[in-house]
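Take a look at the structure set out below.
So, chain A:
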Amino acid sequence: MTNSIIHILLALTMPPLLLGVIGKTKAAFAGRVGAPFLQPYYDIIRLLRKGSVFSTTTSWVFRAGPIVALATTAVAALLIPFGAHQSPISFDGDMILYAYLFALGRFFTMAAALDTGSSFEGMGSAREATFSCLAEPTLFFALITLSRLSGSYSLSGMLINISFGVWLNTGAALLLLVCGMFIVLLAENCRIPFDDPNTHLELTMIHEVMVLDHSGPALAIIQYGAALKLFVLGAFFVHLALPYATGNSLIDWGLFVISMLELAVVIGMVESAMARLRLVRVPQLLVAAAILAAFSTLLVIR
Partner candidate 1 sequence: MLAALIILPLIGAATCWLIPFDRLRPKVLSLFSLAHFGITLRLLIVTPPESPGGWFHLDALGKIVLLSTSTLFLVCALYSIGYLFYRQERSNRALCMWLLVCLSAASLVTITHHLGLMWVALETTTISMAPLIYFNRNARSIEATWKYLLICSVGVALALIGLYFLAYATIVARVEPSLLLDDLIRDAGKLSSGWVHAAFVFLLVGFGTKMGLAPLHTWKPDAYGEAPGLVGALLSGGLVNLAFLALLRVYQLCLATKEIVFFQNALIVMGLFSMVMAAVFMARQADFKRMLAYSSVEHVGIMAVALGLGGKAIFGALFHILANGLTKGVLFLSSGNIHRSYNSKRTDQVRGVLRRLPWSGGIFLAGFIAITGSPPFAPFISEFTIISSAFMQGQMLVGAIFLLSLTVIFIGMALTVLPMVMGEVPADSEKTAYRDTFWTVGPPLALLLLMFLLGVWIPEPLMTLLRDAAALLEVPQ
Partner candidate 2 sequence: MITLADQLLVLVLLINFISLGTSRLIFSIRAVAVQGVILGILPGLIHPFSWHLVGITTVIIAVKGFVIPLLLVRAVRSAEIKREVEPFLGYVPTLLLGAVFTALSFGFAGKLPMLPEHQNYMFVPASIATLMSGFLVLTTRRKAISQVIGYLILENGIFIFGLLLAEAMPIMVEAGALLDLLVGTFVMGIVINQISREFSSLDTSRLTSLKEE
Partner candidate 3 sequence: MHSALQGYFDPALVALVAALVIGCAGIPGLFLRKPGPGQILSTAATILAAMAGVPASLQLLFSHTTTTYLLQWSLPFGPCELVIDPLSAFFLLPVFIVAAAGSLFAVGYWPAAEHRATERGLTFFYGLLASSMAILLMARNGVFFLMVWEVMALSAYFLIVVEHERENVRRAGIVYLIATHTGTLVLFVYFSLLAAQTGSFLLPPVGSLSALSPYAAIMALAAFVGFGAKAGIMPFHLWLPSAHANAPSHVSALMSGVILKMGLYGIFRSLTFFYEPPLLWGVVLTVCGIASALLGITFAVAQRDLKRLLACSSIENIGIITTGLGVAMMGVSSHNPTLMYLGMAGALLHILNHSFFKPLLFLGSGAIIHAAGTREMNLMGGLGKGMPRVALLFLIGSVAICGIPPLNGFVSEFLLYLGFFSQLKADSLVYLVLLAPVLALVGGLALIAFTKLYGSVFLGTPRSQAAAHPHEAGWPMLLPMAFLALLCLLIGVAPQLAMRLVSPAIAAFYPQPFVAEIPAGYDSVLGRLSLAGILLLTAVVLVTLLWRWRLGRGRVATAPTWGCGYQRGTARVQYGATSFSEFVVAVFNGMVRQKIDRPTLGGLFPRSARCSDVPTETLLDRVIVPLFMLVGAWSAFLRRLQYGLIHLYMMYIFATLFILMLWAH
């Protein structure tokens, strides 16, 4: 019970911090001081206070976009286990629900973008659609591998199962998987090298360009939602890459928070080390990720 409460509290409070850490890391690499860690919180609160501007061409679909996106991510957050702790909701096959929840959010985000009738936002949603569709199989290969390794059909079962022991036995498969999933993590959260969250040239944007017309509270919701998505997918990834676990519940919570922050730092490093890919290269990278994951699957089920 307490675990569930902690789980929900973390999901509610921690996500923007990751953004802050990433920003700080990038700043450090650029030799700047950078914005404070809590900057994302300030932004969200400020946006919540602001008024809204709605395009005359939009309908209710536009307004529903951010809301559904956040709602779906939130439910997904309840399905994924944080650290060595069971997730609040867990049942056989919840991983499929997990995967499809994001699809729902994506549907509404893209619909909202198309609702504005702006060519840029349409362009962005077209790209988003293609990339996420290509990222889909990778996630499933990962799920297959994990489920095979753990013999469990629920996210909690298959993720908590990963430990250094498993790494020793099937290191190759897990390594391939980590590479694949990291690519997907970056792609799904629109980080460099796929997309640049704070670029200012609409032509090059993917996710950001879809939310150009949102303002005020809606924009806040979107930013928080994005952060939460990063957090949720990150939690998934952390299980694979940094499977620390001691028996003690509190210590494990601590370890989880730390490893999430580590992840944020790593992302920041990647972002400052790499440049954006050309758009045409993106699908190739995603397919490569899928292939890596597929190999790992074949390694474990043969």
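The rule is simple: contacts are C-beta pairs under 8 Å (C-beta built on N, C-alpha and C of every residue); 3 or more make two chains touch, one makes a residue touch a chain; residues count from 1.
Regarding candidate selection, all candidates are chains of the complex that A comes from, given by their letters.
Quantities reported herein were computed from a predicted structural model and do not represent experimental measurements.
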Touching partner of chain A in this complex, picked from 1, 2 or 3: 3
Residue numbers on chain A that touch candidate 3, as the complex places them: 48-61, 63, 66-68, 70-72, 74-75, 78-79, 89, 91-94, 96-97, 99-101, 103-104, 106-107, 110-111, 114-123, 125-127, 129-130, 132-134, 136-137, 139-141, 143-144, 147-148, 151, 153, 202, 212-213, 216-218, 220-221, 283, 290, 294, 297, 301
